[in-house]
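Complex shown without one protein chain; remaining protein chains in place.
Chain naming follows the written order as A, B and C, and within any one chain the residues start at number 1.
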C-alpha cells in the first residue's frame, strides 16, 4: 500500500496520542516531528522513527502530503492555514480557534481543503453504534438527547486562563455531539453554570459545572451535563429519546468482573480518562484522515463543524451572563 | 392493635389505589366511601367492606379519625379544609390546588394539622434508598441531580384543559423530588418546552415535552426531563452527582429474564405505568398516614411542600413564556 | 365471590407464609388453625381471624372445603392422606415424605384428588417468564439447563438429622425445576458433594455443597449447583441454553440503586432469603390452589411430581455414595 508522508506539529498531550497512531497507520508514514521544545521533538521522533524538523522545512518538502496540527490552541488556526495553503491534507485538533471572529474570517481559505477537525467522539465505536441505531429507527422519531460529559478530575488552575473557558474548551465536544445526534441545528441555547469543584477556577473567572439546554427549530431538545471533576472516572454517555423508545451509549468499564457479598454488588470502575476511553476513536480518526489524505473519503468533521460549535459555545457564555435563552441568529 | 376509622373521598383513579390500601392497613379501618357517583361509591364500598355516605355524614361521625381526599383536583383544597376543620387527620392527593393564591390563602388553616400530602415518590423504596445513600455520603458533597419522569403514553386530550398543564400536573412530582434530593431550596428556574407528542395538546395551549433547570443558592443544579409519552414504559429515574461519586435509582423491570441470541441481548420491559411502578410507595404512604393519624409520626410531606412545588411550577410556566431564568422571589 | 373455607395445619415456618396468604385470598376463607402447640395456633388464629381447632374437628366440618398441610415433614403424608380421604382439596408443602417407598405406596390413594404440591418455584413470575420464553422459542431447541440454588446461611445443625439430607430437603426444589424446564424426564444422575460450610453438618452425616448433573434420554443436560451458605444472599438463578441462544432468570435485587466512585460500581445486595425472594410465588401458589379447590383448574404441581423429585433425590444420594452415574430405572 502506498503511504502518504505526514508531519506532526506539536509533541505535547495530543501529539503523543496522534503521533504514534499516525506512525502505525497503514497508508501514512510519520516523516517529521515539529515542536519548539527540542527534547519533546526528539523523544517523539525517536519513538516513532520520524525526524525532527522545523515547520518550514517540513512544509517545503514536496514529498510531504499531510500535517497533523497538535500545537497549542492559539497556534491551531495559523498552523492549519499554513499547511492548507502549502497544499497539504490537514488534521487539526479542536478547537480551530478561541476567537470566533478570527475563525470566521479564515473560513473561505479552507473551502475545498482536505481538512479533518479533531472532534474525535464522532469516531468512537460506541457513539457511532448509537447514531446508527437512531438512524435505523430504534427510537422512532428522535425528540431529545441527553449528553453527559464529566471529566474525572479538575485541570490545574494554571490551565484555565488560556483554555477559553469551560464552554469553548470542554462543552464544545458536546455541542458538536448534539449537532451530530440531533441531525438538526440548534436555534436557541440556555446555559447555567456554577463553580463547585475548585474556588480557584471561579477566581480566574471560569466555571466548572454547567447545564446547557439546546433547542432546534422543530422543537427537539438537548441537555448537556458538564463537570470538571466527577470523582468516579470519565463519565461519557449519550441518551437519545424518540417517539417509540430510547437508546443509550453507556460507559466503558475497566473490566467485566463483578462480585456479590452481603454488602451488595460490586463492579469495576469506568475508564479513568480520555486516553483509555477514546483510544479507539483516536485511532479511527487518524484512519479517516488517511483516507481523506489519499482522496478516498470526504472529511466527516470539517472546518464548518468547528465554526458551528464555537458559535454555540459563545451563545452558552452569553446565556450564563444574561440569564436568558439566546437565539442563535441574535448571537451572530 | 387499635384501628382509626377513615373515610375515602373519591372512588376514581387514585381512590381505587388508596381505598383498598387503607382497607388492608393494620391501624386503619375504612369506614365510609364518599363519591357523587353512586355506582362508583357502591363498588368501592363493596370491595372494601365500607359503607357509602355523604361527606357531611362521614365528618359528623365522632368515631371517624381520618379522611383520604382523592376527589377531583378542583375539590382537593375544599375537602381537605373541611376535614381538617372537623379535626380529622387528612391524607390529600396532590396537587393541593392549581391556584397558588388560593393555596397560600388557606395555608394558615393547616398549621398544626395532621396532614399528609400525596407526594408518593418520597415513599418509594428505591428513591428512599437513594436518598439514604446520598445522606450517608455515597457521592460526597451533593452537587447536582438529574430527574427523569417520562409517562408511557399521552393522556386523552380532554384531560388537558382541567389538568393545570404539564408543569402543575406532572412536573410537580419532580419539583418536589428535586427539593427533597437537593436538601436545599431552588432559587432560580429555567424551563423550555415543546409539543412533540400530540399536536392536539398544543392546540389546547399545553406542552408535552420539557426540560427544566433548577439552581439553589449554593449553586447546586437540577435538571428535570419530562415527556408525556416515552413509548417504552414509565421511565422513573433519579441520578445524583457529588464531589466523589454518583448514585442512581434506576427503573424497575417487569421480570429478571434476559436472553442472548445472534442479534444481541434482550431483557424485559420496564414497569408500564404508575400502578405497577409505585404500588409499594402508595402502600407505604398510607402506612405513614396511619402513623400520623395515630399521633406516632410527624408528616413527611406536608402542606408547605405542596405550596413550594406549586411556586416552582408557576415559575416554570413563566420561564417558558418569557424565555429566561426566573428568580423565585421575583415570582412571588 | 364465593369463598371456600380452609384449615391450616401447622403454624410454623411455612404455615406463617401460607396462612396469611390464604386469609387474604379472594376465593378462600381461612376457617381453622391446627397446631399441637397451643400458643402458635392462637397467634395465627388471631392474626388471620380464624379459630383454633383439632384436625379431627376441622375435617369433620362439612363446610370445610380445603386443607393446607404445613405440618412437620414427617406428618405431611399422613395429614394429606387424611384430608384427601375426607374429600377436601389439599395443598401440601414439599416433600410429600422422606421415604420414597411410603410415598409410592400411598400414591394410588391420591389419584383424582384436588391436590397441589408446594413446589412454589413453578409459580414464581421470573421462572414462569423464563419458561414462557423457552417455550416461545427464544433459545431455539433447548439443550441444557443450569440451576443455581444457594441458601444464604447454613441451617442450625440440629435441623440436619430430621431434614432428609441436602438432596431430599434442598436439591429437591431444583430436581423439580429441572423436570419442568427440560420438559423431559432425566434418565441418568451424577452427583458429587462436599462438606465445606460447617464441619458439624459432616459429622451428622450430611453434606452442604453439591453439584448434580442430570441427563435425559435425548441427551439434554442439566447442572444443579447447591450450597447451604452463599454469604451473599439467596442466589436463585436458572439458565437455559439452546440451539440458537440462551436465556436466564436472574436474581432479584433489594432496590434499583447503584453508584459509582473511584473504587468502582456498587449496587444493592440480592434478596436475602425465601420469604422476600419468593413472596409472590407463595401468593400465586395459594391462588392456584384456590382455583383447584373451586374446580376451575387442574393442579400444576401434583403428587406425581413429588414422587419423581424424590426418586431423583435418592439417585443423587446413591451417586455420591458409589461415585458413578445412576440410571433411573436401576434406582427404582
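One rule holds for everything that comes next: contacts are C-beta pairs under 8 Å (C-beta built on N, C-alpha and C of every residue); 3 or more make two chains touch, one makes a residue touch a chain.
Treat the numbers as computed from the prediction; the structure is a model and nothing was measured.
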Check: shown chains touched by the absent chain are A, B, C
The listed residue (C:91, C:110 or C:190) that touches the chain absent from the view is C:190
Missing-chain contact, candidates C:40, C:104, C:204 or C:223, resolves to C:223
Just name the one of B:87, B:137, B:269 or B:295 that touches the chain not displayed here. B:269
Where the complex has a chain not shown, which of A:139, A:177 or A:207 is the residue touching it? A:139
Check each of A:154, A:187, A:204 or A:268 against the chain that is not shown and name the one that touches it. A:268
Since one chain isn't shown, list which residues of chain C touch it in the complete complex. 139-140, 143-144, 146, 150, 188, 190, 192, 194-197, 209-211, 213, 215, 219-221, 223, 225, 227, 229-232, 235, 241-246, 323-325
Could you list which residues of chain A touch the chain missing from the display? 24, 125-126, 129-130, 133, 138-139, 244-252, 254-262, 266, 268
Touching the absent chain: which residues on chain B qualify? 231-233, 235, 253, 258, 260-270
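Basically, only the chains that are shown with their structure count from here on.
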Chain whose mean Cα position lies farthest from chain C: A
For which chain is the distance between its Cα centroid and the global protein Cα centroid smallest? B
With chain centres taken as the means of their Cα atoms, state the distance from chain A to chain C in Å. 58
With chain centres taken as the means of their Cα atoms, state the distance from chain B to chain C in Å. 40
Where chain A touches two or more other chains at once, the residues are 231-232, 235
